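Report on the structure given below.
The complex is shown incomplete by one protein chain, all other protein chains being positioned as in the whole.
Up next, subunit A:
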Amino acid sequence: MIRLLSLAALLLLWQIGAYFSDPRRLPGPLLVFEAIYEEAISGALFFNLAITLARVAAAFALAMSLGAAIGYLMGRNRLADRLLDPWLIALLNLPALVVIVLAYVWAGLTEVAAIGAVALNKLPNAVVVVREGARALDPQLEDMAQVFRFSRAARLKHLVLPQLAPYLAAATRSGLSLVWKIVLIVELLGRSNGVGFEINMAFQLFDMKLLLAYALPFIALMLCVENFLVQPIERHVSRWRRGVARPRDRG
């Protein structure tokens, strides 16, 4: 209820701001919703949202799977950590724009370059978070698994992944918000479709109505992903934490 009220207050503020501004600079909510409707009816909105979402999904999956594997290796193997740490620091400090431009220069204005550049921007963040998780794996449980001769698959499933789950969830959350922002820049700089491309077109034409008509549904879509996908998964994997604290010994 409070969230809805807050959202209504935002719409009201927007409407008031639009009332006192040039509609070309800040169109009101109704004008923007009208533009959203028109883009939706023409099919362009869904097409561009789907293209962008597919890029977000591909780049995110690539960055998370590679980042989790490298992070785990660095967290568990001192030599790998020492070897790869300088690369990681370099990547962490490399501006996203440099990676994107280099990818387009070296690999051309292609889908592979676009997704690769986004994944490379997200990769170090995933590596750092998962490395911390791998370092924090409980050695006592490792001993238990060794004594009971857990197979590799059983160790991964029952020991490693549940302990890494909070770290993977944190990397997912921060990663998704980072990836979708970078995807828009990648589309703006070198793709001929997607929400970023449409926002760039709207900017070139100074069409604020169209710009917001693409930005708002995309924000709404990412909020849905967070609320209906990321959070339920996170709740599911951490449901055991909600158990009561250990009771006093009573037999």
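Definition applied: a residue touches a chain if its C-beta (ideal position, glycine included) is under 8 Å from a C-beta of that chain, and two chains touch if they have at least 3 such contacts; residues count from 1.
Methods note: contacts and distances are computed from a predicted model.
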item	value
Protein name, per the UniProt record, of whichever chain is missing from view ("L-serine dehydratase", "ATP-binding cassette domain-containing protein", "histidine kinase" or "Na(+)/H(+) antiporter subunit C")	"ATP-binding cassette domain-containing protein"
Listed residues A:42, A:146 or A:177, member touching the removed chain	A:146
Given A:80, A:159 or A:230, the one touching the chain that is not displayed	A:159
Where the missing chain touches subunit A, by residue	140-141, 143-144, 146-148, 150, 154, 158-159, 162, 240, 243-251
